[in-house]
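In this view, the complex is presented without one of its protein chains, the others remaining in place.
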C-alpha cells in the first residue's frame, strides 16, 4: 500500500517516544521545531512515491520503492532516480534511505544464513517485511556504535558497542547506543545492524534486529546544530530550508527487549559480516545519487543567486555552474552504471561493489567542489547577511535585480547560507563511512592481477 | 600607549550605539551574547600587544602594531606574526586587521594626493592617527557596498553605493550602506573606503573618511548565523568557541555628517584608486597569515580529537594532520616572503603585490583543504553529536580515551563542529575579495614579457 | 564479417600511401618503427572482436562492434566494455574509436537530412557502411582543422579550414588539412567531419565525406614525440610499450576528388551541426571508458612496481593504488550510466549528452590524478633509469625483489616512464575536445530551471 503523506504524519502522532532536545524530554514531538522539518521531509517521500512504486509479489500490491527488495538493475535505477529527486527537492535527507539499504542487506544475508544453518531468520524477516510493505512504514537503520577508545577491541569496552545482554525464551535484551542516526526518531521501524565485522569471542555484538517505537527503553537524543538553533527561534525562512538541517540523533538502548520475531542475526559472525558487506555498497552507491541531488540543489541556488544579483550573463560564473552540473551528472551516472554492472545476491540485486565505493569517493569530492563553487559564485553576502527580521530596515539595500524582491533575494541568500553552514558537508563525508573507508574496501575488492597481466603483455614480461 | 584589555572594554561600555539584532535595537551591547564574544576577541588583541608593539615616532611612544604605519619588512613580518598568533588563539577574527590595512593604505595615498594637488589630507590623517595611536583605538575599515544589480554602473543605482550627498563648509554628508563589516560595532573608529575604482562622472563615490561611534545616523545591523543563534541560547561551550563566530554587520549611513578633519579623499578618482590599490594587497597578504593561524587551530583540534578517540598513533591520520601543517606553514611563509620582497610606497612598507595576491589564492585553497582533512579525520560525530545539555544522559557513551572526560571530548567535538558550520569558510573565500578577484588583479600585475623572453632564449626564437 | 588480425595487416600492406616521417616519405609503411606499433594496436582490435560482435541486420552477419550503429543501451555498454579492455590491453590508442563515433553521428544526421530535404545522403552512407561492415574496415574520423588565427572566422582564412574548392558532376574536390589525427595512416577509411559549426556564408566548410587510401592527393605527415624517437632506435622494450606512443598525424588534402557516393553532407549548415553534435558526446563518452582502461593499466603498473621493489605490503601505497582504481571504476561507470540514460536519435542509440560531457571532465581529472599517484608511488627511478642497453652493466644494482629479474624490473620502469612521458596526458586533455569545451557544451545542455524550481519550493519563494 502507498500511504499518503498526511497518513504517515497522523500515524506518527499516535506514537509515544522518549525524545530529548537540549537535555529535556519533549512533548508533541511531531510538531517540535527541530523535528517537524524532518517529518515534512519524510512525508515528502510519500507524496512522490507513486511514480517510482514497484509491484511487490510478497504482498501482491504496489509498495514504496524504499521498502522493496530490488530484483533487477532497473529496480535499482528507479531507486536512484527517486533518491536524486528527493535530495534535489528536499535539500536535506529523506531519512528513509538507510531503511531501504537495511532491507536489501538483511534479505540476502538471512537467506544465506538459513541455507547454511537451517535456521528460519529469513522467514521472520519476510513476515516483518510484509507488514512494512503493507503499512508503508518509514524505516531507518542504525549501524554506528559510539566505539569509545579506537585503540581497544569491543570486548575490552563492552559498553561502547551495542550488544545482547540477555537471551530469553521469547527474545533478547540489548544494551548500548547508536550514534549518527538520521531521522530515526520520526520513523516507524529502526533496523539495528552491526557497526563493523567482529572476531570470534565477540559474538554478543553480532546481532541484527528491528526495533519498534513502542519498545521500552529506547531513547532518542537529538543532535544540536546551529541551523537547528535557528529553527527553534522561528521565522519564515531564517533557517534557510524549510526541510531543515540533516537531523540526527543518538539512540540509546537501555536494556530493550526484542522478541525473536524481530531478531534476524543472533551471535553469527558470518551473517553479521554479510549484512555489513551488503549494506555498505548499497548505501555508498545510493549516496552518490543523493549527492547528485544535493549538487543539483546547489546548482539551482547558484543560478538563482546570479539572477538576483544581475550576474546571470557572466560567462566565467556560468562555467562554474557547469562544473557543478558536471559533478552532479557524473556522480549520478556512477550510481546508474553501478546498478547495471551489479549482480544478484541471493535474490536481491545489488550494485557493483567497486563502482559503489568509487561513487562514494567521487561523490564526496564532487560535493565539496560544488560547495566551493557555490561559495565562490555567490559572493560574501551569503556569510554576512542580516536576518529576515531585519528585512524592513535593510530591504532597500539588499535588493538588486529588479526582477526579484528583497525578500526573495534574502531567501536565496539564506538558502545558500544553509548549504554552507549546515551539517551536510560533514554528512557527505561520513554518511556510509568516510572516503578513506571506501578506499580500504576497494583494496579488498579490486582485481589487480588482471591489470598486472595486461601490463605484462605490453612489455613482453 | 598600549591599552589594557579591560580598558578597551570599559571605554566601549561608554559608547551609545544603534545596534540591531534580529530586527530589534539592543541595549547594553557590550554584554549581548552575539557581541560579547567579539568584544573578548578584540580585547585579546590588547592582551598580547606588548610583544609586537613598535615605537612610533609620530607620538614618541610604543603603540599597537595594528595602529602603526609599517616602515620596514621587519615591521610587516611582526604584524604577520601577530596576526597568525591571534588567528590561532581566537579561532575567529580579531576584527582589527582591516583597520591596520586602512591606515597603511590611506597614509601613502594621501601623501601622494597632497603632493599632487597641494591639499592637506595627509596632515589631517596624521592628526587622527596620532589620536588613534595615543588612545590605542580599535579601528576597522568598511569597503564593500551592497552594489545592487551588478549589471549596472553605480551612477545608475546610486543608493547601492555609499556617496556624498551634501558638501558643507564644515564637512560632508554621506548616505549609503556597507555590508560584510566584521566587528565594526565593537570598534572605536570605522574607516570608510571605496569598494572599487570609479570612472569620471562617479566622483561622488570617491570618498574616504573616518566615522566615529558618536556620529549620528550610523546603524549597525548584525548578521545572523546558526552559531550566533546558539550563542543566544547560552550554555558553557555549546556554540563551540568562546570567541564566537566571525561576527559581521551591515553599517547603514543615514545622512551622516563627517567633519572635514576626518575626510581623507574627496571626489578624487586617482586617490580613491590608490587607497583601494594599497588596501587590497595589504589585506590579502595578512589574510594568508590569518588563514595560517586558522589552519593551526584546526590542526590542534584534529590532534586533540585523535587523542580523545585513541587514534593518535594511526600513521595515515597523522599524515593528514601533517598536510594541514604543510598548508599552514606554506601560507604563512608566503606572507613573510611577500613582506621581504615588498617595497616602500610613499613612506609605507607594503608587501609584494604579486605574492600578496598569490597568498590569497593559496591561503584559501589551503584553508579548504585543511577543513576537509579535519572533517575526514574527526569522524561523523562532529556532525551529529548531542548538545552539552545532554551530557549527563550520554556522557558515558561519548567518553572514549580514558585520558579525557566526556565533557572534554564533547568540547573538542563542538569546537570542530564550529569550524565546519561557522561562517569562516565563506569568510576565507571572500575576505579581501574572492580568489577570482585576486587572479584578475594578478593579470594586471604579472610580468609575462620577461618570462616570454626567457622562453625565447631556450628555443632561439 | 570479422577479419583476423593478420588479414587486416595483409590488406594494409597492399595500400600505397604518401606517409612522411621527419620530412621524408617512407617506404613499407606497415613495418616502419613508428607505424608498426600502431598497426599492432589496431590488429589487436580484430583479435578480441568476437566477444563484442553484434549481428548487423544491414548485412545479415556478425560485424565488428566498432563498425556498428548502436540500437540499444546494451549495444553502447558492449562498446564501452570493448573500449576499456582495449585501452587496458594496449596502454595506447586502438585508433578505431573515432571511426565508430563518426558512423554513429553520420547515420542519424543523414537520416534527418534526407527527411528534411528529400536528398539521398543516408542511402549513400548505408551503401558505404555495408562495405565497411562486410570487409571489416578499420575506420577513423578527422575533425580538427588547423584553424590558424583563432581571432578570425574561417571565411577570413580559408586555407586553415578544410573546404570544397570545386563541385563537379561526379563529385567534389576538397582542400585543406586536418591535424591531431590518431592512426589515420593505418586505417582503411578516413571519415572527414567538420571541426565546428558554421554560420551562413560558410557553407563551403559544411562538408562530410569518406576518404579512401587510394584517393589521390592525400598525405599523412606523422607527429614526432620522444617515445617515437626511441622507437626508431630499436631495442626490445626501451620505448616502454610495444604498442607505442599514441601516434597521430596531420592529413593534408591536396585537392582531393571525392565522388558523390562518399559525400554525406554538402553545404548544409544544419546537417553539419548535427554531425558535430552527435559526434562530440559519442566520443567524449567513450573517452571516459578509454581513460578507465588507461588508469587500469597504470594501476596494474603501479602494483607491479611495488612488487618489484618489495613495497607491496605498505598500506599507504596500496591506498594510492585504490585511489587509482576508484577513478577508473568511476569513469567507467559514468560511461555505462550515460549509455543507460541515453536516447534513440533517428535510429541510433547515443549516450546521455550531459553525462557524456561529465565523463569527459571527470575522466581527464581522474587520468591526471592517477598519473600523479603512479609517479608518487613508483619512486624517482622512473625518471632517471639507464636504458635496456645498459642492463648488463647495471642489472645487479637495479634488481630489487628476488621474485623478479633485473630485466623485468627495468621493463616495468620503462613502461611507467612511458606513461609519464608519452603524449597520453595531452591526449587525455584534448581528445574529443578539452574539458573546458565539455563544460561549455554542458552550459547549453543543462537544465537549470527545474533545479531552480526545486530550490524555490524549499524556501517558499
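Going in written order, the chains are labelled A, B and C, and every chain counts its residues from 1.
Keep this in mind: contacts are C-beta pairs under 8 Å (C-beta built on N, C-alpha and C of every residue); 3 or more make two chains touch, one makes a residue touch a chain.
Quick caveat, the model's predicted, so the values are computed rather than measured.
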Chains in view that touch the one left out, judged over the entire complex: A, B, C
Residue touching the undisplayed chain, where the options are B:45, B:223, B:247 or B:303: B:303
Full-complex contact with the absent chain, from B:181, B:241, B:282 or B:309: B:241
Identified contact with the non-displayed chain, of B:43, B:362, B:381 or B:428: B:362
Interface residues of chain A (partner: the chain not displayed): 315-316, 319
Those residues of chain C which, in the complete complex, touch the missing chain: 20, 22-24, 144, 146-152, 159-160, 177, 179-181, 219, 221-230, 232-233, 238-239, 246, 248-250, 252, 309-311, 313, 316, 368, 372, 375-376, 379-387, 389-394, 396-402, 417, 420-423, 425-427, 429-431, 434-436
Where the missing chain touches chain B, by residue: 77, 88-91, 236-237, 240-243, 296-297, 299-301, 303-304, 318-319, 321-323, 325-330, 332-338, 340-341, 352, 354-355, 357-359, 361-362, 408, 411-412, 414-415, 436, 438-440, 442-443, 446, 448, 450-461
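As a working rule, only the chains that are shown with their structure count from here on.
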Farthest-lying chain, centroid of Cα atoms versus that of chain C: B
Separation of mean Cα positions, chain B and chain A [Å, integer]: 38
Centroid distance [mean C-alpha coordinates] between chain C and chain B, Å: 51
Of all residues in chain C, the ones touching two or more other chains: 319
